[in-house]
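Only one protein chain is missing from this complex, and each of the others stays in its spot.
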């Protein structure tokens, strides 16, 4: 990674104060310059005031995760300064000089336990328990710390604009902060201003003011900050075919492309962003046909959401719902109904930290075993997980195909980490999306149509509502071929076989490459699923670059039915199996042990609600390689 | 088993026609004579008219299951005759001669597929597709078949009673049928009449009439039937300390004894019998205290049922809810709330065949993995299964102790087979019920009470509502020691450890004997859970009696956390592991494979909605012993 | 050839108890479809779980027998995905007003174009006679160990309060009126609700057919007893909201609520409330999706030769770096 430019930028502030815009502007500017960008947002379950921050990594090479620590931080509120100063070891901090005298006790929003630990730490080092202590500590760690008066910049802006009311517009602090740091990083002013214009495209007046503020900040930076230690020199401009996407764009646009025409949902973090996106892109162009549309229905609860999606699927539309753990818990019963009635359905499950309400805006991968087992009784299903945003676009279309072809509910596992990232990736290629509706009957059937006909490969023809001569019945009770209730033990057994054999069928028919992916090689093998992919790939590079061994990584995408023999094939010759997951119990490990006849040797787990950084993961992997790792390696980085 | 008397008796008729009373009378008479009794009921999800039947086994030795086939059957409706004639190979059938001309096509209630198979079978043997064909087939199989005119008996009764209206009282057919068969079996008339008096204790007039009917039936039997091949000779009278219980009595009376004082429920088969029992035994005597009571609340749905039980548990009452699969599916979210808030709670889960509505009145053990994984996120729980009704009484009290001591929700697995059995068992000994409420705080706490205090063994003091100085907070969000919301990553990790460490603690502290039970010895080892216990124990005896090998049986009672090392200990030296379960996928097998590093070698499974008989199970075990068994042996006996 | 009544009957054995009121409702539904000439493939019955839930198997149009309490979400999903179908939802009083009450309230707010019929017998039939939400406080039917401790829900009142735009009550033994009401409900543009009083002779020994017919009313021996049931229309009751606007609306809602509270000696049937001044959900959607009716979700083309045909480039362009 020599010669590689790689800068981690951190911005924090109270929720609702524009942290996101700041990150958007920074990311936009970097992307437009041709850098790879990867950022993630941390925030409280709160609307205004609690601490929120964004760490964005910009690099000349591919980036797929965050690292521990930051190269440059901009803090326009006290809490950010207090919480994150230690993240910037040896880098650059720019903070608003207005907070200089603030103490920990002035920050009402900080978790009490957190505040207590921080206070003890500063006090222990003999430093004041406030911003001054933080500044001293940072300097002690070799960080360049610059106090800049954000208010002075605002005042000069107010003067320039001839509008004294601007003096009080502290919500421009975010743009000022971003611009200060961007100036320090050597990002051309015009790149920053262009990014601002894009961010506020809908409000030209706001854009103009913010551009002016940026300009003033650039001047201030020149005189008061100078050049940061890390820099982002101009590059050749945006890379061809690159998008700057948010995490939920993958599944949202994936649904549109896959022909999902009905989405029912009940609001829940971090799932509703997807539905809100669909709601604002309702009317659709369709090649060779009249305009299409996605009907998005906000329901009274998640039971209704899945119930409506099932009703719509029976009517013939590709249908979906999108939720998070609490909502998914409520869907368990209806899921079984879809199972016994062989209804295609895609449930996009954006996981967050549970149980119960848990940490509603924090990351977790703790719903895997629940997704595999949700709902009483036994019925076929597919559980499928995407590793990153780009994958999630193509996977969404696959999930709909699996649902239609195997006539089963498909649970598409996503998570909060994926949802709240912003990143550059290749433009999705809709032309690569194929659609297979399986045995969907839209025209008059022959005589004696039977929805649940036995025989063949266990997949019967599925009529949609409204097809003449193809009336049918469904029931959550055990049923005969026509769909009428039966309690006959022989038919029962046949129907159980018909339904559950579909899992084996899917396992055999779905291409191996869609079930699991192998990266790298080596005797130490990581098995993992979902959004740990980015941190793992980056950590593997880091280990190798640091002189550590080459390792292999098996990303399991189809979690249920579990592709045991293909995974075994990919693991041939591996001596050490390391399970990596963002949960407490090692849920993939349990599936692995059940199917593979052996447990993983090590578990690298994290359950603080924060996603893994490649740095801490690389550390744990080095311990595994060095033989010093325990059976459970627990990661904890991040505020 | 030489010298052992062992008679299987079958009665069938339309739902609502008194099949249950007939079985109650037969069982009562047998029990009062000193026989061991074990019977189970099969019925449709229907109120009136569909086919229902009862098979009761009476024996001089202990009986814990049904066998395939029956020694004597009494049929007062056509469907019973048609469906069950082949069950009585070489025994005795008594049927109402009024149905002689009836054809399969006259029976509207029969599942179409069943009727088709039966018709084909009779036709294939060149027999009429109706009762006459069935009679011929039975005779062909060596069965003694007696047609008796039930109507004639009714007429003579009407005459005797001087009440011509009695001629039309066909609902006395059940008592007539039962009495005919009991006479044929050599049961003294007085034993039958005493059983009738008990059955109709609340309605003396009805009892009197039925006694008269029994008497006429006894006369008719003497002249028209004679002695059946099998007989139940008089014995010494009821065995000391024996009860004739129904399946749900174990958990219902267990709850009363355990001090459960709040039960919320929503009606569902086969769970509601328990609640209805509690509702009719509301006021309770309590030694050394004023009268107690169980408050039973019928809720608007199962979400409310579990929510109320949680609220009541927080208030300080031992609280419970009782449900079946569909209801349990709806409880998943609240279960997680109880988990994160360390609320003691017992959920009695009477399983039936799923998925969805499934076979609502039929047996299944298909909710195990769901019980273990229900609810998003990760939280501690105990899943515990009883093997028979007697166990279920003591286990219920254990479950409440586990809940209180470990401050976790406990799911007590029962099933439809257990629920709808009638059996003799030892009188429950309330004196053996110990109560441990764990760290429940009912008096003023010291200063600074913190409900979720960290440290120690991970179990903190739990105040009930209303304790001065011990106000507390609960939240489904991650929380600090006081119970207030926190998003601090360090506290989060500590709380996860606090909660989940409780599973390991329970595993270590609960006596091995409560976690699993070993029966017998041998290289072939059966592992199973729940209500298969009876069939397994009986099958093991049968295999041995037939000259087959001695086998061992490990009954796993605590399913989660899984007692891997104790089970491994009990399995030492076993060369072949056989998993026995009433489901399709072998769910215990999955838990076993995950925890034990190996899969069972064979699965004996049944998923027709009918419980295993010891006969068919013994057959499969013989195949295992003989090396001819497949990996999956699927059982199918029973209509 | 116009379909006849028998075309709407399946051969599935009906296992309701003899004398069950539900038979009348089933007949009325079949007659309604036949008289309206609804093509079999253009209708679907959705049902909940309970004795009443089996209805979906007895009517010979597509039948979707859903889960306990969930009939409305399933049915609305289908109705929204293909508004050209005639959707009739049916279910028990426990199903719709106990476990399903939340969906009931929400459905009223949505006003999707379909009809919903509740088989109101005051008990949970299929689970052996527990009190249903419509059973009156203090009533002790033979299957209850002690008198009902819950106040009853008022189905008609709840429906009007929740925004249903056609609200009626009928009696399962007055099949003619019932059928007329069901036809009007199906024809109604928006969400129609019909509460059908339906005796359960097996478990509800209080509100029996005889009781509705006047049992317990009238004088002593020989005195003529009068039916408890009367028809709103016979008293000149006008359920229709003629003008959009608060004044008449309030009055019509008020009279519906007030009439719905009558019980005991005089029980009104008929249409309580009928409001076509409220745009149904599909009309509201048309503001967002102009061709919703012509090209609804269930019928849209989404692929050609196995390749996706939806144009996502506008969305991707928005995101170009």
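Letters A, B and C name the chains as they come in the text, with residue numbers starting at 1 for each one.
Going forward, contacts are C-beta pairs under 8 Å (C-beta built on N, C-alpha and C of every residue); 3 or more make two chains touch, one makes a residue touch a chain.
The model shown is predicted, which means the values in this text are computed figures rather than measured ones.
The missing chain, though absent from the view, touches A, B, C when the full complex is examined. Shown as candidates are B:15, B:32 or B:275; the residue that touches the absent chain is B:32. Of the options A:102, A:356 or A:463, the residue whose C-beta touches the omitted chain is A:356. Among C:21, C:50 or C:102, only C:102 touches the chain left out of the display. Only one residue from B:45, B:174, B:312 or B:460 touches the chain missing from this view: B:312. Considering the complete assembly, subunit C touches the hidden chain via residues 97-103, 105-106, 108-111, 133, 137, 146-147, 149-154, 157-158, 161-163, 246, 249-250, 253-254, 257-258, 261-262, 278, 281, 284-285, 287-288. Residues 16, 44-50, 108-109, 266-269, 272, 276, 279-280, 298, 300-302, 326, 356-357 are the ones on subunit A that touch the missing chain. Counting the whole complex, the residues of subunit B in touch with the unshown chain are 28, 31-32, 238-239, 242-245, 249, 253, 256-259, 261-262, 264, 281-295, 297, 299-301, 303-319, 333-334, 337, 397, 424, 427-428, 430-431, 433-437, 464-477, 483-485.
One rule holds in what follows: only the chains that are shown with their structure count from here on.
If you average the Cα atoms of subunit A and of subunit B, the two centres end up 46 Å apart.
One inter-chain figure worth recording: subunit B and subunit C are separated by 37 Å, centre to centre, where each centre is the mean of the chain's CA atoms. Each of residues 49, 67 in subunit C touches at least two other chains.
The set of subunit B residues that touch two or more partner chains comprises 44-45, 326, 356-357.
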